[in-house]
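Note that one protein chain is taken out, while the other chains of the complex remain in position.
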Amino acid sequence: MTNQPNPDEPIRRDTFDRDGAARGTARMEAFADAVFAIAFTLPVIAIEVPEGGADLLAELLRLWPSYLGYLIASVVIGLYWALHHFSGAIYRTTGHYLNLATVLFLTMIGFIAFPARVFAEQVADPVHRADAAQYLAVSLALTAASWLIKWTVGRRTGHVDTRLDPAYLHRLDRKYWLSTGVLILAAALSFLSWQAGLAIAAAVTLYYFRPPETPRYQSEAPAVEGEGR
Amino acid sequence: MTNQPNPDEPIRRDTFDRDGAARGTARMEAFADAVFAIAFTLPVIAIEVPEGGADLLAELLRLWPSYLGYLIASVVIGLYWALHHFSGAIYRTTGHYLNLATVLFLTMIGFIAFPARVFAEQVADPVHRADAAQYLAVSLALTAASWLIKWTVGRRTGHVDTRLDPAYLHRLDRKYWLSTGVLILAAALSFLSWQAGLAIAAAVTLYYFRPPETPRYQSEAPAVEGEGR
Amino acid sequence: MTNQPNPDEPIRRDTFDRDGAARGTARMEAFADAVFAIAFTLPVIAIEVPEGGADLLAELLRLWPSYLGYLIASVVIGLYWALHHFSGAIYRTTGHYLNLATVLFLTMIGFIAFPARVFAEQVADPVHRADAAQYLAVSLALTAASWLIKWTVGRRTGHVDTRLDPAYLHRLDRKYWLSTGVLILAAALSFLSWQAGLAIAAAVTLYYFRPPETPRYQSEAPAVEGEGR
Partner (left out) sequence: MTNQPNPDEPIRRDTFDRDGAARGTARMEAFADAVFAIAFTLPVIAIEVPEGGADLLAELLRLWPSYLGYLIASVVIGLYWALHHFSGAIYRTTGHYLNLATVLFLTMIGFIAFPARVFAEQVADPVHRADAAQYLAVSLALTAASWLIKWTVGRRTGHVDTRLDPAYLHRLDRKYWLSTGVLILAAALSFLSWQAGLAIAAAVTLYYFRPPETPRYQSEAPAVEGEGR
């Protein structure tokens, strides 16, 4: 399945034999965007309007664990969306196996708001917060692993833009392996010290607020599609 | 309604008389992707955060039927999405009847997470699991039938790319008829032996993990759209 | 606001003065498709998994009002989606007022599954079904009225393709006015006889299963975008 297309020729529907029909990434991105958007927005409906005791504002403030859960999910899903937006510039096409790996990754994206909510609702409870933190740390590690699988499948099946500088692609490989490795260690560590494990998982996640390295090409970089017009 | 367009001429808005306005498939795919994405992601909100007894982690693990229901729905919906992504490369245009058949198919996609959840929640219960398996097997058969209807309507109304090799299209016809037929038999069999019926239905479903045959064209294959750029 | 663009010249961002920035319809359609898809798929999560008495299959069958509500919503929303897909071939551009009118229409689309569910849940109850039918008939009339407003705003603000045959556009005008008028009469009639009112409303709705008239152009019809590639 290493039928690398020639970068100087147009890619055709039948370029990747044994990988279904080669297509541009537009539809894979549209499906992913919709899953991201739903996973991002759904947690709000789990917030229940308070009955309204003497002081409604105080009760609305007491909902802070719900707001926190929504914020954690927004940060995690938002950062993965930005990463997926970026990686959409790295792929030229998609095929059957990359589609299936994308589905696997999106299964984790659709799920991640749940452990975020569990953690936010238990963080103030000394009895349960260690369990909730471990559950969140494990979920973050599984999500990173599903990203790494997707990335690796895309690399192996030849859908990454062959005009990119190989050294640049190797730096991306290393970055994703390293992030996943550290998140798996953080998940394991959380069973010894949930504070330490979660702190490391949070640090890796927040690291992705930094912009990814601008792509390096072997020749002139491709022009941006559409240009917002 | 067999007004086959000439493959060498551009298809125009009025090419398919009595079939509404001919359009490219982009918007049909966008609508389908959104339905796929919602059906895929929604089941997670049905998972309830446990109250938190003595051991929260144990309670989170006891939610395994919810995770299983989400996974079954993800696999079924994800495989149909990959199939729909592939078939988007087979159609050139869409019209009114193919749109309506797509809506019928999407009605089943939007529903399928429900029998998956019913099955997962009852699989450990010896009293109810046969019923739940039959319900799931019948739902899988109906979903396959709605796919076959959609495919057949697209074929009959002339929206499939006429540049494709007819032998290739006949192989697709056969594959979809066969899958649907076996799933209907599996649904019937599940009332005699739910294990046998469900095993066959699962086998047909998992068969679609294999990549579909790469399209064969009578002439040079069309270039891939966009190329992720 | 009747600054009709010249059909032989490209439409520019500033073509429609006092109507925001003129843009192609792609993004309006993407937003509409997402609302259609959510309204279409959401009703399923309102279906509750039965607790499981002696006979689970019988209980799953007793959920028929939920299935019926989902089906009614699917038919209504699916037919409006097909109509919107068609009308997307009629507009060339969109502007601020057409966007706002689209939002109004989508507000009704997002709502219509609720009266469908109310009706389905009460249809077997002799005490309440008249009320539920009236509620559904009024909602269908309001949805049709919001469609007519959207269509009229698009016509008046110059976003309809000026290459279309004016007689063809007048036939569409007449069709939408007539449908809306009959649905309003049906809603009024439902307060005298809910059976008669609802039957007429259903007849108008089901009429839209028929394909809309293929567009007629003054010159050669525009080529189909994308062609599914």
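For this structure, a couple of remarks:
Order as written gives the chain letters A, B and C; numbering starts at 1 within each chain.
FYI, a contact is a pair of C-beta atoms (placed from the backbone, for glycine too) under 8 Å apart; a residue touches a chain by one contact, two chains touch by 3 or more.
Since the model is a prediction, treat every value here as computed from it, not as a measurement.
Checked against the full complex, the one of C:A113, C:A141 or C:I200 touching the unshown chain is C:A113. Looking at A:I38, A:A116 or A:A141, the residue that reaches the missing chain in the full complex is A:I38.
Interface residues of chain A facing the missing partner chain: 29-30, 33-34, 36-38, 40-42, 44-45, 47, 49, 52, 54-57, 60, 70-71, 74, 78-79, 81-82, 85-86, 88-90, 209, 211-212, 214-217, 220-229. Counting the whole complex, the residues of chain C in touch with the unshown chain are 10-28, 30-31, 34-35, 37-39, 42, 45-46, 88-89, 91-97, 99-100, 103-104, 106-107, 110-111, 113-114, 117-118, 121-122, 125, 127-128, 131-132, 134-135, 161, 222-225.
One rule holds for everything that comes next: only the chains that are shown with their structure count from here on.
Think of chain A turning onto chain B: fitted on CA atoms, that turn is 90 degrees, to the nearest 5. Rounded to whole angstrom, the centroid-to-centroid distance between chain A and chain B, based on C-alpha atoms, equals 25 Å.
Counting partner chains per residue, chain A shows two or more touched chains at residues 34, 37.
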